[in-house]
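Note that one protein chain is taken out, while the other chains of the complex remain in position.
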Amino acid sequence: MINIEKANTLVEALPYIKRHNGKTMVVKYGGSAMKNKGIKDSVIEDLLLMSYVGINIVLVHGGGPEITQMLEKLNIKTSFVEGLRYTDEETMEIVQMVLAGKINKSLVAKINTFGGKAIGLCGVDNNMIKCSPYKNFKLGYVGEIEEVNSEIIEDSLKAGYISVIATIGVGENGETYNVNGDIAASEIAKKLKADKLILLTDVPGILIQADDDNTLIPELHEKDVEELMDNGIITGGMIPKINGCIDALNSGVNRIHILDGRIPHSIITELFTDSGIGTLICKENEGSDKYKGVVDRIENLKNETH
Amino acid sequence: MINIEKANTLVEALPYIKRHNGKTMVVKYGGSAMKNKGIKDSVIEDLLLMSYVGINIVLVHGGGPEITQMLEKLNIKTSFVEGLRYTDEETMEIVQMVLAGKINKSLVAKINTFGGKAIGLCGVDNNMIKCSPYKNFKLGYVGEIEEVNSEIIEDSLKAGYISVIATIGVGENGETYNVNGDIAASEIAKKLKADKLILLTDVPGILIQADDDNTLIPELHEKDVEELMDNGIITGGMIPKINGCIDALNSGVNRIHILDGRIPHSIITELFTDSGIGTLICKENEGSDKYKGVVDRIENLKNETH
Amino acid sequence: MINIEKANTLVEALPYIKRHNGKTMVVKYGGSAMKNKGIKDSVIEDLLLMSYVGINIVLVHGGGPEITQMLEKLNIKTSFVEGLRYTDEETMEIVQMVLAGKINKSLVAKINTFGGKAIGLCGVDNNMIKCSPYKNFKLGYVGEIEEVNSEIIEDSLKAGYISVIATIGVGENGETYNVNGDIAASEIAKKLKADKLILLTDVPGILIQADDDNTLIPELHEKDVEELMDNGIITGGMIPKINGCIDALNSGVNRIHILDGRIPHSIITELFTDSGIGTLICKENEGSDKYKGVVDRIENLKNETH
Amino acid sequence: MINIEKANTLVEALPYIKRHNGKTMVVKYGGSAMKNKGIKDSVIEDLLLMSYVGINIVLVHGGGPEITQMLEKLNIKTSFVEGLRYTDEETMEIVQMVLAGKINKSLVAKINTFGGKAIGLCGVDNNMIKCSPYKNFKLGYVGEIEEVNSEIIEDSLKAGYISVIATIGVGENGETYNVNGDIAASEIAKKLKADKLILLTDVPGILIQADDDNTLIPELHEKDVEELMDNGIITGGMIPKINGCIDALNSGVNRIHILDGRIPHSIITELFTDSGIGTLICKENEGSDKYKGVVDRIENLKNETH
Amino acid sequence: MINIEKANTLVEALPYIKRHNGKTMVVKYGGSAMKNKGIKDSVIEDLLLMSYVGINIVLVHGGGPEITQMLEKLNIKTSFVEGLRYTDEETMEIVQMVLAGKINKSLVAKINTFGGKAIGLCGVDNNMIKCSPYKNFKLGYVGEIEEVNSEIIEDSLKAGYISVIATIGVGENGETYNVNGDIAASEIAKKLKADKLILLTDVPGILIQADDDNTLIPELHEKDVEELMDNGIITGGMIPKINGCIDALNSGVNRIHILDGRIPHSIITELFTDSGIGTLICKENEGSDKYKGVVDRIENLKNETH
Partner (left out) sequence: MINIEKANTLVEALPYIKRHNGKTMVVKYGGSAMKNKGIKDSVIEDLLLMSYVGINIVLVHGGGPEITQMLEKLNIKTSFVEGLRYTDEETMEIVQMVLAGKINKSLVAKINTFGGKAIGLCGVDNNMIKCSPYKNFKLGYVGEIEEVNSEIIEDSLKAGYISVIATIGVGENGETYNVNGDIAASEIAKKLKADKLILLTDVPGILIQADDDNTLIPELHEKDVEELMDNGIITGGMIPKINGCIDALNSGVNRIHILDGRIPHSIITELFTDSGIGTLICKENEGSDKYKGVVDRIENLKNETH
């Protein structure tokens, strides 16, 4: 009995499995989803399932809290300028060690232990993420991405590996840089012309009212973005994030998902079930029934704001 | 909520998906599973899911009832000798038309409509199933398989097709033969050194008492077969069937499943969930927890019979 | 002595063998050439020779008379509208069985018995010939070709098979359609950008006077077609046929041959000897000496009609 | 009419074309077949036909008369020891120039002009024919083949070229050697495990009585050779020649043909028609009807000699 | 003038370049060669040259001193048992961060900056170095290598990367282990059946008298090892090291070089010039003139000790 239901669930996933087969997806992994062990396990399981049904996976991760923790142990002081960590040479060494040495390889070990086939890389390998110093402020070894050389990622995917990438960049003289994870994931997705960029965050998606989960925007189209910004619905820190997404859309990425990484199996739920969760950003209305009711609601919301 | 459960079900399937990935399986399709539309759909869905998670599928089918129906319409009389249809030239023409022209292509159309990628073949294509006339009795164009030439099946699987095969054989002079479906499936599985041979039947599996489903033998090992035959547990028509399975095991097929084709999604349930259904025939006790209780029970049953 | 002559004949074929090596040719097979056993054998031998000298062959066949015969046996009445068989569901089932199950596989068996390597397919396989219901009249399951998906043909040719194709189409919901053989052959040739489309017919070619074989047009150029139609030389049923040929020429097929299928080895004679037979339809005068005298004659004929 | 006969001839060649398709054959070219322009053309045409029906061809040639002619022009005296030309350094230079520079490249030019795709090589290229000085006599730069390195021939065949090879060998220090053509052809055939070694000679084949063409031995089996030598049927210069053939048979060459190179199209006649010409040397009676009558006759002849 | 000398030097390297072309070499990098910047640069240059002349390079590195330094900064106490660092969980985290995050990626950055194409891996990637806890003593997370899975190294070499490998192992549950660098390099060389294992050390090679560089053993053969151990010439810590080398020889590694990493360009000097430096360990006397004199001397030394 219960088995039939399980079988039915597997069968229901068929059209989604078919749709995603052979596609490349870049997953930005961070926040709560990295801290809570249960959630971490659920993310790894999601990646494995994606991998088994033929999706090429690039997992891009940061690791701010663990960096802070290690800096504290070493009594290295850290300061932030507009949300970016000032990174002197001593700090950069710790950033590199924690991201590329600890978190990256631990993720790889976890994926492999769960039955996957992962490789751990960072922007230094084959000069993958070429950087120069951040331009807006003097932030030491905070890097601005000049170019993504995706050859080593493509080699890895072709050989069947899940590519796990620590967001360390490399400069002209081999010096390393601290790179923003969202931007790195977006630039990699653009270079790979990935089908999807999936951002695991600590929010339910884009909210019309930041404190009300019921105002989630389920599907956001490029053409509506400007209006929503003008109307003050997308504000503050969301503005550059959304602009980054629009940039990715215009560079060949088909869809961007902002998912709530705090919910177990949020990726699988979005990719393989009838329920859409989080916010989907895409070029125009794809008429998906998943989002039907909610899309109407946002239309109303937009009307109300006029 | 419900979605989380669905996601969990997908995640539970992970170890099974991993185990079956890249394997070749031969499915013998016949009986009720071919007649009931709902069940037919469920079998096709099962095949698609298998295909999407990287299993190479060979679907071998017969079609006795439809042949009989067409013969009746044409007022061609038909007779059976020890369960085998006497097949004169006129009958053979109908057998070929119904199997290779109607059932085969209809199955292909159905798989493709459901989103798969299928090709319909029969033993005539590239001289795949070479036959001579049946030796035990004079049965006209009933064929005895001399050799399976699996090249065209391998070409098809390699090009990504689900191979749907009508059980028509071909003789030295191009004459065609009516071939038993179970034997054809078994010979093809042997030649391909398939990982699994799955027989969809109209019974729950091998039963100790034919009329009592509770006496299902969940796992049968080669070494026990002789004893069960001596003890009269395996009798009659089951004897050649089981002998065929043992032959396949000894020719490189890893496991044979006798499944109840009347249950929806029986293949998926067996392959991708924790529940084993039907009878598994394998070389020796694989210690699978699935079958634990029942294996003990058969030990008891065997003891009781002494 | 006689052997030297034979050797000389083989040597004379050299420039033709060279010219056709590696090319793809679509042969439409039907009419008398399918009924007379001797002629049938000669066609198969022609195909084998073509295959051995490196030509990729797609054999498209219909089978009207055998369909009619089977319908009669089953007491199913059949009617024709403007030369097209009205095809209800019951009739379609028979059409599919006869074409895809009987004729197709029998041709495959014959080719293989003669030493070839053939595969039998129909438009259902991998959704090769996608159809909708015929638009001009209500004809039931008579199909109008929407699209040819040539992937499975290309896979077969690449793997070295002679592709034998029954003209059954498939609709969106997996329902099958009865498709006109000439049109199917032409659409397949167009999609494959075949070098040649060869139509085996029951006439010597295009005749200026239908009842006088001496008025055969040996070579017909695109630019002359309109004039010949205006002058009433090409009339009636020939008009759509020739228009189809011109369409194929404009879609990348280099040459179309209308050959007399009643003559043994007509394909070989046309392809590998100095004698041209039948009508060649091509873009412009290729200055072939084969047709020299006759081309002049048609010039005269055209002049006379002015 | 005549065309039908031509078509019939092409069709009769089918089983032979099929049999030879994809095979590798080494043709030793020399004697009259190289001197008479008409015959030369006929040999080239034979090679082209072989090439077009998928045979991989290695053409090994010598060129004694042209060497003699050039030596005479240069007033270089030449002497022979047991049929082998004494080759001092000055002579060797001429041998190399005439064989590798003149004859080889002229043959290549001729094949290409006739529509083929040929490459001209000699034993120097990639150290293909490694030699040491002839051991039995002091003959200067007459070479004894130590090893054939077939890599460059295989590369050429794979890239689709007809390999034309001048029989020049190379020593350890890059010095070149004059190599016997029959032996070179045989050693190359052995290394390539060629299907056939074809020797074009100035005799009709192996004759029981050297001056009576009617005593031609059409088929010679390994087991009969010793007896024929003992009985004095195979004598003199034939002994090493036949021993070389037997050696080739034992090294994996399937059949050796000794053909009369003076007859136009002798290769095509042997390979593609029902008539066998010349002597076939093979392991045992292949029961070919071609040779039936004559095989009986040789049985008689052997009996008579007892 | 001077340029001619340079050109001559390049030419003299030709036979060595030829010999090493296409070979795989594992270089164990550690000690002084890692600390001194000038030497470090010279090692990287050596690797690049090897890479450009077609050698596949696997660079295995440790990093003890930097680990110690970081542990000190963090006030984590460290202790050694028979030369092996006791490694608790806290220490292991630091070992992993320093080796896989800092040293590994810095080496990769340096190679890439110098114009190479490097990838940084550790034993965690694709479960490359599978470990269990060290067996002889309780040492926490000191690992004993159970198996090397060389797939990811082979994938990297095939794709043209210099593989830089940090000696971190991974256990069954994804826990990481501290692995001895010499042993890791040796096991990897064995699994890859590398042509050479090159150990960069802080000594001139194997010395008969540890304090006298003039007693360097230039070439050591397997058969002499036991005698040298019996005679007390190889003693103490050298015994397991040499045993490891002999083990590698017996597992398919052709030659092992113990080189003085303190000398600039020691690898190039050994591989591409007439001078042999350090100790070569191989199966038997290869008669290399490089070592001629010294080999005699060791014969004498052995004699003297008797």
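Letters A, B, C, D and E mark the chains as written, and numbering starts fresh at 1 in each.
Operating definition for what follows: a contact is a pair of C-beta atoms (placed from the backbone, for glycine too) under 8 Å apart; a residue touches a chain by one contact, two chains touch by 3 or more.
Being a predicted model, the structure only gives us computed values, none of them experimental.
Looking at the complete complex, one finds that the omitted chain is in touch with D, E. Across E:64, E:133 or E:264, the single residue that touches the chain missing here is E:264. Summary of contacts with the chain left out: across D:65, D:101, D:232 or D:252, the touching residue is D:101.
Against the chain not shown here, chain D presents residues 73-74, 93, 96-102, 104-106, 108-110, 112-113, 117-122, 124-127, 152, 155, 159, 161, 168, 170, 172-176.
Touching the omitted chain from chain E are residues 3-15, 17-18, 21, 42, 45-46, 48-49, 52-54, 115, 263-265, 268-269, 272-275, 277.
Please note the rule applied: only the chains that are shown with their structure count from here on.
The angle of the rotation carrying chain B onto chain D, fitted on C-alpha atoms and rounded to the nearest 5, is 120°.
Repeated interface, listed pairs C-D, B-C or A-B, reference A-E: B-C, with more than half of the contact pairs matching by residue number.
Each chain gets one centre point, the mean of its Cα atoms, and the points for chain A and chain B are 45 Å apart. Note: centroid distance chain D to chain E, computed from Cα atoms, is 56 Å.
Across the assembly, chain A contributes no residue in contact with two or more other chains. Taken pairwise by the contact criterion, the protein chains link up end to end in a single open path, with no chain closing the loop. Remark: the chains found to touch one another pair up as A-B, A-E, B-C, C-D.
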